[in-house]
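What you see is the complex with one protein chain gone and the rest in place.
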Amino acid sequence: MSLSFANPAGFWALLALPILLGIHLLQRQSRRVVTSTMFLFDTLTPVSVEGRRIERLRNSLPLWLQLAAVVLLACILAGPRWLRRDSSQRVVVVLDSSVSMGAFRDELARALPAHLQTLTRVAARTEWHLLETDPARPTLYAGTELDALLAAAKAWVPHLGKHDFAPTLNVARGLAREAGVTVFVTDRRTDVPAGVEILAVGHPLDNCGWVGVSVNGDRWRALVQNHSATSQTRSWHIETESGASAETSLTLAPGQIRTLGGTLPAGKNRCELVLSKDGFALDDRLPLVRPEPKRVALAVNGDKSWDAFFNHLTGSLPDVDVASGTARADIRLEARAPAPAANPAEGRAIIFLSAPNSTTNLAGEPLAENNPLTAGLVWNGLLCKQTDPFMHQDGDETLVWQGDRPLIFLRGGRAERSLYVNFDVRQSNADRLPAFVVLLNRFVESIRAEKVSFERRNVETNQALEVAGDQAGPPLGMSGGGDASRAPFSPGFFEVRQGDRPLLEGAAHFADARESDFKAAETFDTLEGKSSQMAARNSRDDFLWPVLALALGALFLANWAATGRGPRGVRGGVAG
Amino acid sequence: MIRFAAPEWALLALLLVVVAVAWRRLQLWLPLRATCLGLLVLALMQPEIRRLGKGLDLWTARPRRRTA
Partner (left out) sequence: MHLWPKDSALRAIQTRMQNAARRVRLPLRNRVWRGESGNWQGAGVGSSIDFQDHRPYLPGDDPRYIDWQAYARTGHYTMKLYREEVSPRVDVALDVSDSMFFDDAKRERALELFFFCAESALQAGSSLRCHAVGTVDSVPWTPGAALREAEWTRVSGPPTLGDLSANAAPAPPALARVPWRQGALRVLVSDLLFPGSPEPHLSLLAAAKGRGVVLVPYCRAESEPDLDGNVELADCETGARRTQHIDGGVLDRYRRGYGRHFEMWKEHARRYAVVVARVAAEENFHDALRADALPIGAVEMTH
């Protein structure tokens, strides 16, 4: 067993020692007492002489008793404990993966060792686990070396936006079990499951930052917000590879959002909007690229009566080119008669039913199947004529029904999957129905997404990227290494390539305004009580405490016996 | 709610009363001395205050199959 103290602050009580000595010294400034029995005092101890304080102090038994009592009291307050040799504990430290934690790396580096050292002292053996709240990330450290844990925590970089801590905390609590401690390291007050202690290392920051951007052609519009509770002044400029624009000053009221706009520098595909620095750096730089979407080639195949509809349709689709031949087209727009029933599929197409005029309306309400293409669309109000339909085939995937009739369906395998519009659009109000136009747009966009081609766009950090690559080609790679399915965690430019072929050039910017707000950040911890609780669990003091307390009581009595006066009111009062 | 972890130490108070009577020169009835000894006895009795916590999560699980 080794001795430890549950409450070392109790030793502050030792400060009473100099105070006590001071009191005894100050007593030299004695009160004057007139006596009638001076000659009796003359026969007692010699007169204490000025300047012999030390000797007088040493000879005073009550002083020694009082000094001993103070030492004992300090000892009791400090809570001496005998740590059991076989005591062990498991401490699970969970780091908050929110990017806001990145602003407090120095504070974390200071607070973590101090608090964990305290925990080290309350058990003979400590098993450490270091996790972060991103459940997708592996354990950062597991072992018995505190230094290794601290090194792992120092190297760690938070990367998530606002997210739910509960799953990881529950895992950590299960890991710590009954005899362990779970410490959640974050930067603000937050609700945690019972049994989880909080170590918060944050403090309010006067943060201003970019919160969003849109680029339309050459024009960009960006939002900048003051997240602090006070008015803030910043300056901003645009940086390119070849230089920077002049600084522009900007004053924002508390919580104010300001929209800034401008033109992308001519001849440059990349630039960066830079706000002057503050405590949180992630939202101070906003990288931008000149957007260059993938273009979709359309081929139109129909008689004259369809020209008006097809022109209207192609005009409403963004970033498409109308090709003259069908060979190089990504999508064919085609009007067909109901017969022959089975058409051989030739690539991706949107097939419109071309039927003789009819006067009979189709009966029943249109009903949409559950499909990403129809999600959230409302088909009420669609009016179609009763005409001969395309004949149904096995494998058709109906998207919209009207009565028994599949109004719109998908046909064909993956490479030839085509959209069939099974009513004559010219005889309906479909081209004025938003659901129908959106559905066609979605279909074209799905084909655009699958197209293997270069594009350039602006994304948010850590955003999921869907980059279509050649199935037979090598795997996709992110510039600077890393996962090509997500944008980088930190703001910056990046490139996704397949082999040598560039598929995506992007700029990732930070846009999680909730993480930029540090008004609620604070420093506190709930570990104080926990460490003494752990110390109590891992050590024994039960036999020591009454002994010390009784010794203190005995010192009290001895002191009073030494300073006490005899009983009063006893007749005679003469000793001997 | 207060309770004592070691109420048997209350007997020490009786002993102190005897001491106070037997050794009157200790003058244990002086307010400061009586208070000191009272606190000492109280501390030895280890008073505990129980507070109701904020609550705890209770999870129950039951097997969905009889064969589980």
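Order as written gives the chain letters A and B; numbering starts at 1 within each chain.
One rule holds for everything that comes next: contacts are C-beta pairs under 8 Å (C-beta built on N, C-alpha and C of every residue); 3 or more make two chains touch, one makes a residue touch a chain.
Predicted model, so just to flag it, every value in this text is computed and none were measured.
For the chain that does not appear, the touching partners among the shown chains are A. The residue from A:Trp12, A:Phe41 or A:Phe454 that touches the chain not shown here is A:Phe41. Touch with the chain that is not drawn comes from one residue among A:Pro62, A:Gly262, A:Gly302 or A:Gly492, which is A:Pro62.
Where chain A meets the chain that is not shown, the touching residues are 27-45, 47-48, 50, 56, 60-62, 561-566, 568-569, 571-576.
Throughout what follows, only the chains that are shown with their structure count from here on.
Between chain A and chain B, the centres computed from C-alpha atoms are 45 Å apart. Residues 193-195, 546, 549-550, 552-553, 556-557, 560-561, 564-567 of chain A are the ones touching chain B in the complex. Contact residues of chain B toward chain A in the complex are 6, 9, 19, 23-28, 33, 36-37, 40, 43-44, 53-57.
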